[in-house]
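Every protein chain except one is present and positioned as in the full complex.
Order of writing sets the labels: A and B. Residues in every chain begin at 1.
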Amino acid sequence: MMSGSKLLEVQNLQLALPDRSRSRLFGQVPETKILTDISLVINEGESLGIVGESGSGKTSLGRTILRLHEPTGGKLIFQGKDITHLSEKHLKSFRKDIQMIFQDPQSSLNPRHQIRVILSQPLSTLGHVESKAEADRITRVVLERVGLSHDFRKRYPHELSGGERQRIGIARAIMLRPKLIVADEIVSGLDVSTQARILNLLQGLKRDLNLALIFISHDLAVVRHLCDRLLVLRNGEVVESGKVRRIFRSPKSAYTKHLLSAVPLPKIEPDWLIGNPSMDSSEMSNELGEKRTMENKFEVSNCTAIVTGANRGIGREFVEALVGQGAQKVYACARNIDSLDDLVTKHSDKVQAIKLDITNDEDIANAADSCTDINLLINNAGINRLQAFIAADSMSGAQEEMQTNYFGTLSMCRAFAPILRKNGGGAIVNILSILARVNLPLMGSLCASKSAALSMTQGVRAELTKQGTAVLAVMPGAVDTDMSRDFPPPKMPPAQVAKDTLSALQSGEEELYCGDMASGVAQGLAGDPKAVEKEFAGYLPG
Amino acid sequence: MNAVLDVQNLYLGVSQKRHYSPILNGVNLEIQRSQIHGLVGESGAGKSMLAKAILGILPSSTTIDKGYIHFKGNDLVGMPRYERRQLASRHIAMIPQDPMTSLNPVRRVGNQLGDVLRLHMKLNRTLAQERVLELLNDVQIRDPKRVVHQYPFELSGGMRQRVLIAMAFSCKPELIIADEPTTALDVTVQRQILQLIKQLQSETGTSVLFISHDLGVIAKICDHVSILHTGNVVEMQSAVNLFQNPRHEYTQNLLEITSHYYRFENTD
Partner (left out) sequence: MSFPFLLRRLVLVIPTLIGVSIIVFVLLRVVPGDPIMMMIPPGATEDDIDHLRQLYGLDKPILEQYLVWFSEVLKGDFGTSISLRQDVVELILSRLPATIELAVAAMFISVILGTSLALIGTFWSNQWPETIVDGFTGLNQAIPDFLWGLIFILAFGVLWPLLPVSGRIDPRINLDLVSQFYIVESLIRGEFSVFLTLIKHMIMPAIALALPLTAVIARSLKASLRETMTQDYIRMAQVKGFGPWRILIVEALRNAMIPTVALSGVQFNFLLGGTVLIERIFSYPGIGNMSIGAVIDRDLPLIQGLIITFAILFIVTNLVIDMSYRTLNPRVRNE
C-alpha cells in the first residue's frame, strides 16, 4: 500500500441544506442537517471507501469535498491549504487537482458531443494546452490508458455500452492528471464482470499515476477490492472507520455487520432470506428514516394522541387543540376519571377518558394495553410542591415531585415507546417547565425534578431517533393555570402552550421555549445564567 | 404438463436500417409451477428481449422469427394481438428494474393500484380501495392509509418497489416476470425486497421468472436457473446443482468472477 504525504484533510465537516418542502411564507427556508462532524484524512496515492445506504449523506460528502456544496462548518484542507471558503476564482487551480466521476455516466456526458470533444474540453477550460494537436495526442493516450481504442474519439455517448461510458468518465477525470478522484457509485448497475474490469482499471491507474481515490458506494463488495481504508456513514455521521481488512474481518459497529450481511454471496444459503427479524425492523426504520430526515415533522391532523393530566390546565387545552386540528382520536387521562366527563361529552366521537395515575405502574400498563393505536404521547401531568431543599419540613414533597415529574414521565415513555415504533415512529412531547433550566431558592426540588426530566427527555430522544420517534421537550414560562396561581402576572394562557407545541411538533423542532418569559430566560441563560436566576428569583411568589 | 411457461426454440432479431441482427438464437426455457426460475446473463445477452417477448411488448423494430411461447395452452406468438394482450395482461405480471420511473409521477399510489384491480378483478371502487390497503399491508408498508394518498416521489426507492410488487401480485397472476428488480436499490433494501418476493411467492404459489446479472442474488432466491449467453440458454439446472457443479464453461467463468468479487474471507 502506498501512502505518501497528507493530501486532503477534512476536519469536523458540517453540511446543512435548505429544505424547500418546509419553506414558509416569509423568512428563511429551514435547513436540514445532512452531515454532522465528519473528519477524515487521505494521503497521496491512497484510496478511501465511503459506504452507506441512500440518504446516509455519502454523495453529499463527496460533493462537499469538491466544494460543490458550501460546507456549513468545519474545514477542508487540500495540500496544506485551507480551501473551505475559497472563492470560485481561487478554486480554479484546485479544481484541476480534484476530479469527479459521476454516478450516471449517461447523464453526465453531453449527448451531442463526440467523445473527442468531451475529453478535450477540460484541457481547454482548466488546463493549459495550446494546440489542437497536443490535445488530440493526450486524448489518444488517455483513451488507450482506459482500455479503449482510438476509434472511440469519433463516437457519441449513446453509442457506447454502460461499461464503455464509465471508462469515458474515468478518461475525462484523468485528462488533467489530478491528484484526487472522487468516484460516486460508478459501478452500480453494471454487470459483475464489467464492474470487476472497471475496478481493475481504477486500481491500475491509482498505482501508475499515484492517484488518491475517494470511492463512494452502497456496496461493500466493490469497496473491498479497491480501497485501503473505509468510512461507514449513516444519517450523516461516521459509524465506523478503519483499514478495510480490519473492518471486513472484525466489524465493530452493528450497522457495519448488518451492511456486510446484506451482500448476497454467490452460494446457496437457505437461511439468508429468512434473516434476522430484529435487523429487519431496523432496516425498515432506516429506509423510512431517509424520508424522515427530509421531513422530520409530525402531522397533527389525523394523529391519535394520549394526553396525561388532561382534566385541567394545559392538558385540557391540548385535548381541545388536538380535536380542533383534526386528530382522529384523543385519549384524555386523569387520576380522577370523573373530572373528564365534560370533555368526553363535548367531543363524544373523538375523546375517550382513561383513568391514569402516572406514578401507578398498573394504571400505565392498562393504558398501554387499551391505547395501542396512538402515535403521539403528550406527557403533561406533573406536580408542584414548591419546596426549598433545606428549609423544607421533610423530604416527602421532594420525593413526590421526583416520583411524578421524573419517574412518572419516564414510565410513560417506556410503556409507549414500543407502541409508537409499531405505529410508524410518531412523537413524544414532554411538557416540562422553564424551571428545568434554572435553580431557584424555595423551589429547588421542583427545579431539580424538572431538570432531571429534561435530561431524561434528551436521553429518550437519543435512544428513539433510531425508531423514528420525534421527541419534543417543551419549557413554558409562567402559565395561567391552577398550578401557578401563586405566580404574579404576566402569565400566558394555557391554550397558547398547546398551540405552540403542536406547531413546533409539525415543524420538527426538538426544544420549545414557550412564551416571552421562557424564550427570554433561555436566551439569558446562554449569556449570563447567574443574572437570570437572580432576576427570576425576584419574580417568584413570597 | 406442469410447466406454466414453455418457450421453445425462440429466434428473435432486430432490424435497423435494413440491417438485421439476431438477439435470441433458439432459446428454450421452461418454467415450472410455483417456482422461482432465474435467468442469468450479462448485458446484451438478450434477457430483457426475452422478457419483452413473453409480455408481448417488443418494440416494433424487433420480430420473432421462429419458435413458440406456450402459456396456458396457447401459443402466444401465433395469437392475434388483442387476445394475446387480454391473456398476458391478466395472467402475467411484471416487477420492473427501476422503481423510480415505473410509477406514474402525477397519480396517487392508491389510484394506480386500484385501477389494476378494477380492470382485472372487476372490483368496484370501494372494494378496490379496501383491497389496495390489504395489498400494501401484505408488502409490509407501514401506514398504508397514508401511502395510498401519496405520490411516488414522496416514497423511497424501496417503498416504491414494494408498491410495484403489490401491483404485480394484486391480480393473482400465474407468472411474474421480475426484470432485475433490485439492481437500482441499496444492498440492504435489496435484501428486504428479495425476502418479500420470496415470501409472497411461496404464499401464493405464483411462478416467477427472475432476471438478473448477479449470481449472488440468483443464489439466494431461485429454485432453477437458466444461463443465457449470446442469445442462447447454455445451461439449465437446479440452483443447488448449478452453484455446486456448473457444467458450461461460461457458467464456470461467471461463477468464478463473481465469487472472487464477493470473497470477503481470507483477505490477508
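Everything below uses one rule, namely that contacts are C-beta pairs under 8 Å (C-beta built on N, C-alpha and C of every residue); 3 or more make two chains touch, one makes a residue touch a chain.
Keep in mind the model is a prediction, meaning the values are calculated, not measured.
One of B:23, B:103 or B:255 touches the chain omitted from the figure, and that residue is B:103. Only one of B:85, B:131, B:146 or B:247 touches the absent chain when the whole complex is considered: B:85. By the touch rule set out above, chain B reaches the unshown chain at residues 55, 57, 85-86, 88-90, 92-94, 96, 98, 101-107, 115-116, 119-120, 151, 153-154, 164, 167.
Rule of thumb we're sticking to: only the chains that are shown with their structure count from here on.
Separation between the centroids of chain A and chain B, computed from CA atoms only, is 35 Å.
In the complex of the two chains, the chain A residues touching chain B come out as 53-55, 161-162, 188-196, 218-221, 224-225, 244-245, 248-249, 258-260, 262-269, 272-275, 280, 283-284, 286-288, 290-291, 423-424. The part of chain B that touches chain A in the complex is made up of residues 42-44, 140, 142-143, 154-159, 183-184, 186-192, 194-195, 198, 213-221, 239-240, 243-244, 254-255, 257-262, 264, 267-268.
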